[in-house]
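Omission of a single protein chain aside, the complex is shown with its protein chains in their original locations.
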Amino acid sequence: MKMKNKNLLKKAIGSALVATMAMSMVACGSKTKTATNTTTDTTKEVVTLKAFTLGKAPTTGLDNFYKQLDALTVKDLGAKVRFDYIAWGDEKNKINLAIASGEYDLYSGGGFSDYKGTATKNAFLDLKPLLKDVPDLVEHYTQASDKTLSYAELSGKLFGIPQLGKVDGGDTGSEGLVYRKDLLKEWGLDEVTNLDTMEKYLYKAKDDARYKATPVITDNRIWTSLFYMIAGGKYMEISGISENPYAVVSYADPYTVVNFLDTPEYKKILEYASKWYKDGIINHDILAASANETAKSAELLKANKKVAETNSPRWSIETSIVAPIFKANPTWELGWFDYKDTNGSPAYLPGISNNSVISISAKSKNAATALKFIEKAHTDQTYYNLLKFGVLDENYKIVDGIPSTVGIDENSVKPSWTALPDGYMEKATLSADPKWEAITQKMKTGNPTPKEYSPLEGFSFDKTELSAESAALETVKTQYMLPLQCGVTKNIDTDLVNVKAKLKGAGLDKYMAALQKQLTDFAATR
Amino acid sequence: MENTSNHIKMGVRAKGFNILSIIFIAIIAIACVTPFIFIVSGSLSDQAAVAVNGYSLLPQGFTLEAYKTVFKMGKSIPRAYYITILITVVGTTLGLLTTSMSGYVLSRPDFENRNKAAFFIYFTTLFGGGLIPTYLVNVNILHLNNSLWVLILPSIMNPFNIYLFRNFVKSIPNSLVESARIDGAGDFKVFWSVVMPLTKPALATVGLFLALGYWNEWFRCNLYIKNPDSYTLQYLLYSMLANVEAMLRDKGMAGSLQVMPTETMKLATAVLATGPVLLFYPFVQKYFVGGLTIGGVKG
Partner (left out) sequence: MIEAVTNIPIKKKRKRFEDFRKHKTYYFMLTPMLVFFLIFAYLPMPGIYFAFLDYDFVKGIGSPFIGLKNFEFLFHGGMDSIIWKLTKNTIMYNIAFIFLGNIAQIFVAVILKEIKNKYFVKTAQTLMFMPYFVSMVIVGVIVYNGFNFNYGTANNFLTSLGFDKYDFYQNPAVWPYIIVLINIWKGLGYGSVIYMAAILSIDESIYEAAYIDGASNLERIRYITLPLLKPTVIMLVLLSLGGILKGQFDLFYQIIGNNGLLLDATDIIDTYVYRSLAVDFNMGRGSAAGLYQSIFGFVLILTVNKIVNKVSPDNALF
């Protein structure tokens, strides 16, 4: 008996030691984020709103950030706002979990999260009834058109305040071809302005001994570029041509669904792709590429092994290609050919319905205050600069009157409050390369200013009744359509017949019928 | 006479067998380590060269650029090492204590409910609530959010380790247990003083698995930990890469002229994460040599 007790005692001491060690850890671990400001609580009840930002927290400046922010919010709203910095990576999962557990008052959502899926399941508050309390916000959003906010609605409810793009005649989000203008001149070719001149450029590169070894097209989204060039003048995509390659509408009749695979344009896309694949313009393993190649191709461009980049949006090329090339190879010249530029499609106001949004949790206890905070962010320049860039001289500097992060240590750069960017609150930023800047300027002045929104603006395809078909179609798309569209085929005609049969088996007819019905209903509301 | 010649014959055969075994294992070991060599060499290579030529056994254009960038971006790497070591030590200790106790009890033939208890834990490997309910329990009920405990507690036991330990204990002859009982020892004393010393290989195995699990912990850190001071090593490295890729996508940056060797950085982080363990493993190895030290068992 004594022995047993002694052993139990030993075990108890052991556990106690472990527990003490653990206690010290809890103290370390739960060291919360900054609460360093010593502003005393006002006599009024100050609530705390919780929000998050995607990205890495800056290592300096946070103390001042909250000091300045609190000074503003406590006075104006009787609230404090605290941000968690959620690192990128698995962000969909993290945001879904946060929604399920009700951790935040303010949520940022969009393509990077399952915004539409969760919003339609009432994760977020319908803000429409509350808009009457934020007249400044509403006015801000009517600068371009009265209907802007209404296009952000889903099933008639406003689940979030969208990011706002300013109309400046150039859509920085569209994709295009980045190419070497100096090589173009060297080869004596015409400037790239359409599919033909683009093709000539690509083929010339293949013949040049310097660039022969590396296939110039490595991105499996190339078929979307072909779509814009070949079919984009006649047809408009419905929910994004990658997500929904089956159905399009024509600009002439925007509310009648057309089966894209039946059109001659689709066949033409396949023909170009297959020709380029056979001739080695398209990388042999383009389907396996995915993440492996796209990061690499920027490297190859910089290393003078590849002569073009086919599927990056213009603003991303700025940081990943233009700036480094400008630094390392000042004699090079870069050209830009926007796929949508010359295809003859009408220009519309920048889209709203697919933008990132800031939403308010359905479970939030301070919804009204949260909405007012969003209003301030979008209308008050001090708020906007603070939330987007951070603290002046710690997270960003003013260079020539424009906020810039040149000269700021990487670790001190603050990611902007996700889904906040507002074209009307910002001044345009200049490109690092003056030659590139010239191109950007030309785009802005060259195009007419659009006045209207696209006829499909605000339309959202509700697929809840089509879950089985959606899933099956998705697999057919990946397994059969994508290879065909990247030119990996021995016989276009037989493969196309096969694809259509597989799509039918997956339930395409039901999908299209549902789409048409929803589109017709939508048309009636416009 | 016969025996000796037999032994000589066997000596030769045994030697041959030995050599064959060594060759076979050497081939496998090389196959295992070669990809790793590619990774190390890639991490020391020039980014542009790797993009053009692919990976190779020797570094191309030897440079420490990738590592420099990693350390510049991850000023908190030492802190992450500390956190990871902390949770590994605490977690493994707690895990070994609880797993060994549980495995021991489940192996006792005189414990009638052992099968029911075994099924109780095994069932959890078949059915689970899923990511979201688990998250809700951890955050809303247990409030483990943002505390290091969330990285430690949910992993201290798992059915696999418990079954493993149970199995090892079963191979200890019952006669040893009986003789200890006859000497008047209670159940716990039998466990602690008699059985435990004999299960060194089992303890080493389970301990190793636990330690490796904690060392590699990143998923839960990703979900639950928001404070960068509490990041584990693996997670810090993972988030660094994800952040770099995201920064290349982020619209709001005006004129960030930094050129980052993203591909080679990926490899450098892999090396940094793995390196220390390879130094640690041989040290643990000696605990694997064990087995029954008490004299031979009759019959």
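We call the chains A and B, going by the order they appear; numbering starts again at 1 in every chain.
In this text, contacts are C-beta pairs under 8 Å (C-beta built on N, C-alpha and C of every residue); 3 or more make two chains touch, one makes a residue touch a chain.
Worth saying up front: this structure is predicted, and the values here are computed from it rather than measured.
Visitor: Based on the whole complex, identify which of B:85, B:164 or B:196 touches the chain you can't see.
Guide: Of the candidates B:85, B:164 or B:196, B:164 is in touch with the missing chain.
Visitor: Considering the whole complex, not just the chains shown, which residues of chain A touch the missing one?
Guide: For chain A, the residues touching the absent chain are 92, 96, 99-100, 114, 117-118, 121-123, 215, 220, 243, 283-285, 287-288, 290-292, 362-363, 463-464, 467-472, 474-475, 477-483, 488, 505-507.
Visitor: Which residues does chain B use to touch the chain missing from this display?
Guide: Residues of chain B in touch with the missing chain: 3, 6-7, 10, 13-14, 17-18, 21-22, 24-26, 28-33, 35-36, 38-39, 53-55, 98, 101-102, 104-105, 108-113, 115-122, 124-130, 132-134, 136-137, 141-142, 153-154, 156-157, 159-160, 162-164, 167-168, 170-171, 178, 186-188, 191, 201-202, 204-205, 208-209, 212, 216, 266-267, 270, 273-274, 277-278, 281-282, 285, 288-292, 296-297.
Convention: only the chains that are shown with their structure count from here on.
Visitor: Which residues of chain A touch chain B once you look at their complex with the stated criterion?
Guide: Its residues touching chain B are 1, 3-4, 7-8, 11, 14, 18, 21-22, 25-26, 28-33, 54-57, 59, 84-90, 93-94, 96-97, 100-103, 214, 295-296, 299-300, 302-303, 305, 315-316, 319-320, 323-324, 327, 388-389, 402-406, 410-411, 413, 415-416, 421, 429-430, 432.
Visitor: Can you list the residues on chain B that touch chain A in the complex?
Guide: Interface residues on the chain B side: 47-48, 51-52, 72-73, 75, 86, 90, 93-94, 97, 131-132, 135-136, 139-140, 146-149, 185-186, 188-189, 192-193, 222-223, 226-230, 238-239, 241-243, 245-259, 262-263.
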